[in-house]
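Then we have chain A:
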Amino acid sequence: MLAAENVACTLRGRQALRGVSVAVGAGDFAGVIGPNGAGKSTLMRALAGILRPSAGRVTLDGRDIHDIPERERARRIAYMSQNPHVAFGFRVIDVVAMGRYPYRHRFSPLDAADREAIRDAMEQTGVAAFAERPITELSGGERQRVFLARALAQQPEILLLDEPIANLDVRYQLDILELVKSLNTSRDMTVVMAIHDLTWALRYCRSVIALREGTLAAFGPAASTLTDALVEEVFHVPARVIEQNGHPSRVDIGV
Partner candidate 1 sequence: MSRMSSPKKRLARTSALAVFLVLTLLASLPSQVLAQSPMAQGPGCTDQGFPRTVVDGLGNEIRLERPPQRIFSATLATDSILLALADPGRVVGVTRYAADPAYSAVADKVAPHMAQIDQLNPETVLAARPDIVLVAFFSSQDAVRQLRSLGLKVFTFTEFNSLLDVIENIELMGRITGCDGAASEIIERTYAAYGRLAAKIASAKRPTVLSWGSWGSTSGMGTTLHDVIQMAGGINIAAEYGIAGWKEIDVEAIIAMNPDVIVTSSGQAFVRKVLDDPALRSVAAVASGRVYHIDHTDALDHHIFLAVEELAMKLHPEAFR
Partner candidate 2 sequence: MIPVIRTARGTGHAFVIALLLALLVASVVLGVTVGVVRLPYFGTMRVIAAKLIPWVGAGDAAGMHEAIVWTIRMPRVLIAGIAGFALAVSGAAMQGLFKNPLASPGITGVSSGASLGAAIAILLGYQVMSPWLVPAGGFAGALAAAAIVYALATERGKTDPATLLLAGVAVSAFSSAVLSGIYQFTDDVVMREIVYWLMGNLTGKRWEHVTTVGPIVLLGSAALMTLGTELNMLAAGEDDARAMGVDTERVKRRTLGLVAVVTGAAISVVGLIGFVGLIVPHAMRTIVGPDHRRLLPASGLLGASFLILCDVLARVLFAPIELQTGIVTAFFGVPFFLVLLVRRREMIGWR
């Protein structure tokens, strides 16, 4: 469905990605792993269609993503950047409503479909209670859920999340991961998520994209791809993938 074909990206004169080819099928839950600077965010932005590759191309259902009009693309792909943030004290409901931009015409107010999508998104992420409050008054975890709601308000087929749980309490990390998983399983939403924690990646992702210094180190089903050897190669640390009940269940680092 969403694929990168031999993609290279240059950022600030530096080659951030080189020769990366991956394909994410419909309904997949792919985790993008790698150390800082490996190119995770760059790949996410390229896949989202907001960063133009210097070589190769990103395709959505076979079409070059940059040939697709922005609004149409935004109705199908929602992207949440790392550390999202909104300037000024917009209310939660206003922030979530931004996600309806791809569906709205310039001067029309929110219609019924818009309002329903917004309400649905807020309820799913559990922020409906904060609707009227300025986003600046919320805690980190609450804010992250609002941004997730905004992405959901786009009613996308594909959800691209760049490190959505990086700075959150464990409890909120779990909340969001569970929510995203349920979106993936019950709503058939394709998810690509850049993630730091390898154990979470192992537990939640069905496939894994491993990046190392801008190149693709490995790509495939999580269970078979995320091995001790891969972790050592990509992260330069000794690691052991621990199984439980026959499934890989966590990654221990430094053993």
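By our rule, a residue touches a chain if its C-beta (ideal position, glycine included) is under 8 Å from a C-beta of that chain, and two chains touch if they have at least 3 such contacts; residues count from 1.
The candidates came about this way: all candidates are chains of the complex that A comes from, given by their letters.
Just so you know, these numbers come straight off a predicted model, no measurement behind them.
Q: For chain A, which of 1 or 2 is the touching one in this complex?
A: It is 2 that touches chain A.
Q: Could you pull out which chain A residues touch candidate 2 in their complex?
A: By the definition above, chain A touches candidate 2 via 45, 48-50, 70-71, 73-75, 77-81, 84-91, 93-95, 98-99, 101-102, 104, 106-107, 132, 150, 154, 160.
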